[in-house]
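What you see is the complex with one protein chain gone and the rest in place.
Each chain gets a letter, A and B, in the order it is written, and its residues are counted from 1.
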Amino acid sequence: MIERTPILNAVTYFIMFLGLLLILGPFWMIFAASTQSLAQVNTVPFNFMPGADFLHNLQAAWQRANLGPALFNSFVTSVLVMTGKIVVAALSAFAIVYFRSPLRHVFFWMVFLTLMLPLEVRVIPTYNIAADVFAPVRWLIQTLTGIELSLQWNLLNSYSGLVLPLIATATGTFLYRQFYMTLPDELAEAAKMDGARPWRFFIDILLPLSRTNMLALATIMFVYAWNQYLWPKLMTTEAEYRTAMVAMRTLVPSVNSLPEWNISMAGALIIMLPPLIVVAVLQRWFVRGLVSTEK
Amino acid sequence: MAEISIKDIRKSYGRTQILHGVDLNFKSGEFVVILGPSGCGKSTLLRMIAGLEEISSGEISIDGTVVNDLEPRDRGCSMVFQNYALYPHMSVAANIGYALKVAGVPRAERDRRIAETARIVGLEELLDRKPAQLSGGQRQRVAMGRAIIREPKVFLFDEPLSNLDAKLRVQMRVEIRRLHKRLSATSVFVTHDQVEAMTLADKLIVMNKGHVEQVGTPLEIYHRPRTRFVGSFIGSPAMNFFDSTVAPEGNFVLFDGIRVAIDPALGRDNAGKPVAAGIRPEHCRLVSAGTANSVPAIVDFVEELGSGRIVHVEIDGQNFAVAMDEGQLFEAGSSVGLQLPAEHIQLFSLETGLRLDDDVPALKRTIKTTVAA
Partner (left out) sequence: MAFLASDEEAEPVDLMNKRAVFKSWWLPIAFAMPQLLLIFFFFYWPATSVLTWAFSLEPAFGGVGERLFVGWDNFREVFADTEYWRSVSLSLLFAFGATALSMFIAFVLAICVDRQLKGSGLFRFFYIWPYAIAAPAVGLAFRFIFAPESGLIAVVNTWSPDLWNPAKFGSHAMILVVVCFAWKWIGYNFIFMTAGLQSIPRSLIEASAMDGSGPVRRAFDLQIPLLAPTLFFLLVLNLTESFVGPDTYGIVDLTTEGGPNKSTDVMVYRIVSEAFRGLNYSGAAAQSLVLIALIMLFTFIQFRYVERRVHYK
């Protein structure tokens, strides 16, 4: 900093420590609670020292919420959303930026509009179409030709159902568009002079150059997908496809007996760990991805 | 080796017209330089030859084939870009060899040609480096290597030297010329630097505001600019101009009330016409004030060049540059006389800016005299 102001620096540190307390305090409480016994966790005032029941609580939470399959489902879903989003975004941004067709603007606005309508407000019709994906196709064919088809595809309680609606938004597309726009025009021109066709240019030049971009998008998409709650909750009526986030609901302690917060917190700890690791370890990429998708 | 013929090429973006009908012919193996100020349409023209820019109307053919609708890869051109446009994630070797890879040339053959090209452009030691690890001059060489490896019929250069420092620029200029000699492909080189243009060109094309102002050898263009614009654009310092009217007798023009003699052959045909009279700084002479047939002038300031000097004088509020060898010193503020030899005064129409004696016999005559002088 520019000037020496010991008092101001002390104030700054003081505020920053307060902030740290505010941010890390809850994390510590979750952790401390998850290590305590039922009696300990319910003592008032709260005892901040960790107890000895950590493993026991983890185990109890694991069983109660059936976390094995749930974590696996979350993991599969997140990785699929992540990859799907990257592929779809890289391709469609390529179409928007590197071709000049009259449909381009229409497409751009169609994608842009998807930002306007979060899943929460269209969740029922989305649920309906997930239950019967080909409904619009049948409707279209019937109105056009009068033929009634019996085409059916039900996505409820399946990975496709968990993944596809989450890919159908614009975030990644705009990140990629932004990135392509920053590349100098001459790069594509040089490739054209070298004889590269669009597909070739995409594979040989754009993809390798967008590696950091890809990583940034991957981190934010992983966190986004892992933390999905409403959609998986609605569409996984069978326990088999339940994700970890949905399983969290089963960890809310019942009101009738002494609340087992130690087990709840142990479960919460497990469930929130993967995205936390991504953000902590890949923070650089995560921040970059976040900042550039919102421009 | 390829001839390029450009017929009535026009380009417009929306309502703004960038090129207003350009007709040019480049001979096979020629080194053509297109020179002009920013925004004159020279790069657009080059990019149209390359196939990177749509042609609004007109026709470009290479070796007799109309290429208007051909993709860049099918035109047999290669291009060196102003910012080099190297692929940042590829090594020097991969950059140079990319065109061959795309064309499906087998690995061994490719490696052989990369090595050969690297030798020509002097990059043998650097083949494994990434562009970010190279100096400006080295990047320039990679860009050239990438252009020559395909053995194109036509080389296109889009201000390739403008990102280099002055010293490297001179060096690369020489190398480009040497390379051209060796490969003998038709080269089209776009620049706004007149020194580059004069030194490189077999054929020099001067453009302004989307029109071709003049086509010729560098010497023709220097000594017989076809328009007032060309005269003022080429040469440093620029040609001096003063507006006047040719006397009815056709043997002089008036400058600051003084009679300045002109070539009678030139004046006779244009008697009474309003003209812009131009003369190059090196053709003006400074004499002591009051000398007969001299225009009185005040010395404004003097630029020393070492090998000579440029004296800026003022006449009736108008600046005139006079280039001289070393010799007499002039002090700022002193009165002098300016002599303008009749044989060096060139006349341009005041309305159209066109040279008044723009015909072939006159051209030959002047070239003889200038070469003799």
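One rule holds for everything that comes next: a residue touches a chain if its C-beta (ideal position, glycine included) is under 8 Å from a C-beta of that chain, and two chains touch if they have at least 3 such contacts.
All values derive from a computational prediction rather than experimental measurement.
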Option from A:5, A:59 or A:152 whose C-beta touches the chain left out: A:5
Touching residues on subunit A - with respect to the absent chain: 1-3, 5, 8-9, 12-13, 15-16, 19-20, 22-24, 26-27, 29-30, 33, 41-46, 87-89, 91-92, 94-101, 103-104, 107, 110-111, 114-126, 128-130, 133, 135-136, 164-165, 167-169, 173, 180-181, 185-189, 192, 197-199, 201, 223, 226-230, 234, 245, 248-249, 251-252, 259, 261, 264-265, 268, 271-272, 275-276, 278-280, 283, 286-287, 290-291, 294
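Keep in mind that, in the parts below, only the chains that are shown with their structure count from here on.
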Euclidean distance of C-alpha centroids - subunit A vs subunit B, Å: 58
Contact footprint of subunit A on subunit B as seen in their complex: 50-52, 71-73, 77-79, 81-83, 85-89, 98-99, 102-103, 146, 150
Touch list for subunit A against partner subunit B, complex: 184, 186-187, 189-196, 200, 204-205, 208-209
